[in-house]
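Omission of a single protein chain aside, the complex is shown with its protein chains in their original locations.
Letters are used for the chains, namely A, B and C, taken in the order the chains are written, and counting of residues starts over at 1 for each.
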Amino acid sequence: MKILFIGDIFASPGRRIVAEHLQQIISDEHIDLAIANAENSAGGFGVTPNVAQELFSFGLDVLTTGNHVWDKREVYDYLNREPRLLRPGNYAASLPGTGLYMGKARNGVQYAVMNLQGRVHLPPIECPFRKADELLASIPADVKVKFLDFHAEVTSEKIALGWYLDGRITGMVGTHTHIPTGDARVLPKGTAYQTDCGMTGPYDSVIGVEKDTVIQRFLTQLPMRFEAAKNMVELHAVIITLDETTGRATAIQPYAISEE
Amino acid sequence: MKILFIGDIFASPGRRIVAEHLQQIISDEHIDLAIANAENSAGGFGVTPNVAQELFSFGLDVLTTGNHVWDKREVYDYLNREPRLLRPGNYAASLPGTGLYMGKARNGVQYAVMNLQGRVHLPPIECPFRKADELLASIPADVKVKFLDFHAEVTSEKIALGWYLDGRITGMVGTHTHIPTGDARVLPKGTAYQTDCGMTGPYDSVIGVEKDTVIQRFLTQLPMRFEAAKNMVELHAVIITLDETTGRATAIQPYAISEE
Amino acid sequence: MKILFIGDIFASPGRRIVAEHLQQIISDEHIDLAIANAENSAGGFGVTPNVAQELFSFGLDVLTTGNHVWDKREVYDYLNREPRLLRPGNYAASLPGTGLYMGKARNGVQYAVMNLQGRVHLPPIECPFRKADELLASIPADVKVKFLDFHAEVTSEKIALGWYLDGRITGMVGTHTHIPTGDARVLPKGTAYQTDCGMTGPYDSVIGVEKDTVIQRFLTQLPMRFEAAKNMVELHAVIITLDETTGRATAIQPYAISEE
Partner (left out) sequence: MKILFIGDIFASPGRRIVAEHLQQIISDEHIDLAIANAENSAGGFGVTPNVAQELFSFGLDVLTTGNHVWDKREVYDYLNREPRLLRPGNYAASLPGTGLYMGKARNGVQYAVMNLQGRVHLPPIECPFRKADELLASIPADVKVKFLDFHAEVTSEKIALGWYLDGRITGMVGTHTHIPTGDARVLPKGTAYQTDCGMTGPYDSVIGVEKDTVIQRFLTQLPMRFEAAKNMVELHAVIITLDETTGRATAIQPYAISEE
């Protein structure tokens, strides 16, 4: 069985490249479950109900997010109505949405998708390590396939959580830095791991944003209004192959499409 | 002409894998200039004169560093005596050492190696963008081959500096996160770029450190004494191919050795 | 009824000025309950069992702490044995010690002392607002006198918690910045409040530390070993007057002793 995970879809260029290629990837690669991080899918900042529905219509089964999920107020209600759109589960329980979705893949296998967020150089929400324990405890024993999008800034927090969960989930892929890492591997106890999936969007940019503005911000340290960039669009994903009887991963492979 | 850059050499496992493979890589890959980041080469924290000399004895031509260069006091004097050991050039001018070394490669071509450090989630030293301008202005016009190790935490600062320097240097490779990124490319104006080279050291770890201790630190938020890990040793490097008459890069390739 | 709270006692100069004046203050000011923050009482960094016992022997009834409580390993066991030595209650429950002590004051009135820590520019521990709710829920209804030391960096987090608890506790005094604030007031619903109590220790210093070293650190951004300063010793405290039948504060007054 195979899971496809697509990294932070950034603005309309990111949505377009997904629209153009997703069905082909699913078919060519025999994907049973297609997940994507949508925290930047609406203009680069957040996600709206319309944008989420557009992404589901392309064939994505579950959407994860991260710190930017709160950027657009109109999504707050929708988070309560649409269980397939996750927000990091370790934000306060009083907030809309949850960090866990369980469903059935195209091949009929039950799966759980989780979404958590790091706390190093990010808001001090609940402990992602303990929240991972808690989410896992709430998943029925017969659900073997468990995937986590861990949205975090620093490599140490991501790898530490990877080791913490090794053997307990099928795969963990990081998001948020918008640059793919080259460290895909199946950890010794069977959890597929990659520190960051990388952004799906315009790479003629600084992590999606029009690059001259960001350079000016570094030079002046002034607040700036950021605009989404447009060119050098790439799709970055990982494909995890797993044994659905045990939930253990057998392979993890980065998967990228570059338009130029 | 080809430049080899090896990412943060971590403790004795990192030094050993370099010792065992460097001469072979230089010979197989026709390397003309071999550079490595040594900020973690002494027990994981800093570099000593003895350790630097050991690294030079393996065949490394220039050593760069980062925030950990100040960990061992015995290296302060040595930084003034050994121009081939760099520290980030945008620390205060009153500190020992510099961020620029110029020499002649094995093929007789003159080169400049630069070392700068980011300021996002790192100490507020001088502006790396302006310091890059300043260092470049101090390099004679006939020195075409210019390499920069930009030691920084966040992807945005690294890519922004890459774009800022595109066409003005041969290559920029990032260090500090200890995880290789999968984004090696030659930018449109001829600068080879990779966000992070990745650590050369034990990957059965959290960025080099014994992993159970780091997990405990995340769970408790307590100060902890870190020990270097030992297993799953890997060497991570990039090889940049360039035209020495113009200094422009023509290719950049990640290069890795895994002991298992 | 009156509560005396003494701010961060710093190293031996801080302990000495408390030793010399505490009994006099208790007697002159008719203090019924004497509390002090001891996080810097052992050489400026942490607290040891011996130092805590010395402080109790001066006449202090309860000791609170903060982020530095974990500096000395020998205090970890002691935190479990000595309930009058608190650590911020919103560190992980698995750690030694707690953030709540209940006892009887000199006048026979029952009291609760709480200790919490902020998360802005400090480790991302549990939410201090929710932990305050939780601690308050665990205090029997007949305990009316409730004091909180909120150890935090930024003014916004401190004042926000003050407003959050107004009318629910007798008094909240902040610690950690080592500078007394001039904003003592009884909030509208009866909670005495001061953003920071200020350090009890050497003010010929940068927040207790030998000042030339700290200036060098700001100039160089290098790691430095800090030594406790010695001169211009001052004691900073607040005295809260309250109605023990309701637990409401009627007055709050800064109290300082300067040796020169």
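Operating definition for what follows: contacts are C-beta pairs under 8 Å (C-beta built on N, C-alpha and C of every residue); 3 or more make two chains touch, one makes a residue touch a chain.
Given the structure is predicted, the values throughout are model-derived calculations rather than measurements.
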| item | value |
| --- | --- |
| Omitted chain - touching chains that are shown | A, B, C |
| Touch criterion as defined above, residue of C:Ala19, C:Met102, C:Leu136 or C:Ile159 at the omitted chain | C:Ile159 |
| Among B:Lys2, B:Arg15, B:Arg87 or B:Arg119, residue touching the chain not depicted | B:Arg119 |
| Touch criterion as defined above, residue of C:Arg106, C:Arg168, C:Lys211 or C:Lys230 at the omitted chain | C:Lys211 |
| Interface residues of chain C (partner: the chain not displayed) | 121, 127, 129-130, 153-157, 159-161, 163-164, 177-183, 195-196, 198, 206-207, 211, 214-215, 218-219, 254 |
| Interface with the unshown chain - residue positions in chain A | 70-71, 91-92, 94-95, 123-125, 219-223 |
| Contact set of chain B toward the excluded chain (per top definition) | 92, 119-120, 124-127 |
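Throughout what follows, only the chains that are shown with their structure count from here on.
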| item | value |
| --- | --- |
| Approximate Å spacing (C-alpha centroids) for the pair chain B, chain C | 45 |
| Approximate Å spacing (C-alpha centroids) for the pair chain A, chain B | 30 |
| Per-residue multi-chain contacts in chain C, two or more chains | 92, 124-125 |
